[in-house]
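Attaching a single structure in structure tokens format; questions to follow.
Every protein chain except one is present and positioned as in the full complex.
Going in written order, the chains are labelled A, B and C, and every chain counts its residues from 1.
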Amino acid sequence: MDTATYFLYILISSMVMNLALALYGVFYKPHLTKKIISLTILGDTANTFALIIGYRLWPGETTPSRPPVLVGWTHLNKTMLQQYVSSAVDPLPQALVLTAVVIGLAVTLFLVFLALQIYRHYGTLDVREIRKLRG
Amino acid sequence: MIIEEVLVWIGMIMVGVGAFADLVAAIGFNRFRNFYLRLHAATIGAIWGAFLPLIGASLLATGCYCLGEYRWFMAGGSLVTAILILILAPAGSHALARATHRAGIVPVEPCIVDHLDEKQCVSGGGSG
Amino acid sequence: MIGLGEVQLFILYILPVFITAFILYTIRALRGPSISDIVLAVDSMSYDLAAFLVILAIFFREPILIGTAIVLALWAYSLDIYVSKYLEKKEMGE
Partner (left out) sequence: MIGPMEIMIGITALAALFSTAATYLAITEKDLVKAVIYSAIQSTIYAFIYYMLMAPDIVLVYIPVAVGLYPAVILVLIRKTERWEKD
């Protein structure tokens, strides 16, 4: 196997481990604040998967792949444009992730104030005690 | 043409010294045994490890023609980052040390006299 | 005349020193005994990471990558201030 592919497999395996740990935190931890922290980690890991899909390996041995921002467009000719297109990463997952990060912030703020109201109403944030208090 | 080469050499030397200072600060973070002792290592890591290589990167980007037309943008960005780190890092460390001493969560261990709070002073804390 | 190849080779040689330093910083940040140790370690790690990002931008020859370092330095400082205000037992707005 190629060495770069091996390192990419290590990266993807670590991200899968992060996803499993965050899902464990969301499902099995009884405290609501810990659930919110795990939910932020879960969202960030999903965004990282979307970015890994759009990544491209280096086109040459010493020419790195470029970010999808066209710098120096004032004196542009056709060969420069061809070289840019052949070495830039995919911009579509980055646009999607840019939206998802901000929406995740809004969802987290809503959950934080919901947890605050739960604490004012029940006096605790433990899920087991809240379930006990309901009846 | 000689001035650009001198700028690139000075920048490379500054980046090398910054990397070495980074290593020294990281070893100090792992070798010191108390929070108030680790503040010294944090000082080295912030000034010699971040401010100096940023200035060196600014000089290197100024002198290197090979970076293209946008090397002035790179030099200005790294210079602004260096000046911000020079202002912000001591302020942040000082605020954190003051809050830690007021909260009293870390005992002042190699201590001779503590004028702020006498109860936190652990006397005879070995050879600090 | 020093070209880009010599500068890139120098950055490749200086790279393991930075990597060792970041590994040691992360170890201290993960096993610090108190909260202040963790925050101090992540603070110093963020400042050094800003310098490392600028050096990598010179290696990649991309001027658009410079702007991330200044953002990282500023918001690591804000993390310091938040945790200090929490430790001093004050509300966040004071």
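Everything that follows uses one rule, which is that contacts are C-beta pairs under 8 Å (C-beta built on N, C-alpha and C of every residue); 3 or more make two chains touch, one makes a residue touch a chain.
Predicted model only: the values in this text are computed from it and were never measured.
S.K.: Taking the whole complex into account, name the chains on display that the unshown chain touches.
M.R.: Across the whole assembly, the hidden chain touches A, C.
S.K.: Touch as defined at the start, partner being the missing chain; which of A:Leu81, A:Leu109 or A:Leu133 qualifies?
M.R.: Only one listed residue reaches the unshown chain, and that is A:Leu109.
S.K.: Have a look at C:Leu4, C:Val17 or C:Ile64 and name the one touching the chain we're not showing.
M.R.: Once the missing chain is taken into account, the touching residue is C:Ile64.
S.K.: Counting contacts across the full complex, list the positions on chain C that touch the omitted chain.
M.R.: So the residues of chain C touching the unseen chain are 8, 12, 15, 19, 23, 26, 29-30, 35, 38-39, 42, 45-46, 49, 53, 56, 64-65, 67-68, 71-72, 75-76, 78-79, 82-83, 86, 91-92.
S.K.: Spell out the interface residues on chain A facing the chain that's missing from view.
M.R.: 3-4, 7-8, 10-11, 14-15, 17-18, 21-22, 24-25, 29-31, 33-34, 36-38, 40-41, 44, 47-48, 51-52, 55, 57-58, 61-62, 64-69, 89, 94, 97-98, 101-102, 104-105, 108-109, 112, 115-116, 119, 124-126
In this section, only the chains that are shown with their structure count from here on.
S.K.: Could you draw the chains as nodes, link the ones that touch, and say if you get a line, ring, star, complete or other?
M.R.: Complete.
S.K.: When the C-alpha atoms of chain B and chain C are each averaged to a single point, how far apart are the two points in Å?
M.R.: 10
S.K.: Hey, how far is the Cα centre of chain A from the one of chain C, in Å?
M.R.: 20
S.K.: CA centre of chain A versus CA centre of chain B: separation in Å?
M.R.: 30
S.K.: Two or more other chains in contact with one residue: find those residues in chain A.
M.R.: Counting only residues that touch two or more other chains, chain A contributes 71.
S.K.: In chain B, which residues are in touch with two or more of the other chains?
M.R.: Residues 68, 70 of chain B touch two or more partner chains.
S.K.: Which of the residues in chain C end up touching chain B in this complex?
M.R.: Result: residues 1-4, 7, 10-11, 14, 17-18, 20-25, 27-28, 34-37, 39-41, 43-44, 47-48, 50-51, 54-55, 57-58, 61, 63, 66-67, 69-70, 73-74, 76-77, 80-81, 83-85, 87-89 of chain C touch chain B.
S.K.: Across the complex, what residues on chain B touch chain C?
M.R.: 1, 5, 8-9, 12, 15-16, 18-20, 22-23, 25-27, 29-30, 35, 38-39, 41-42, 45-46, 49-50, 53-54, 57, 60-61, 64, 66-68, 70-71, 73-74, 77-78, 80-81, 84-85, 88-89, 91-93, 95-100, 102-103, 105-106
S.K.: Quick check: in the complex, which residue numbers of chain A touch chain C?
M.R.: 62, 64, 66-67, 69, 71
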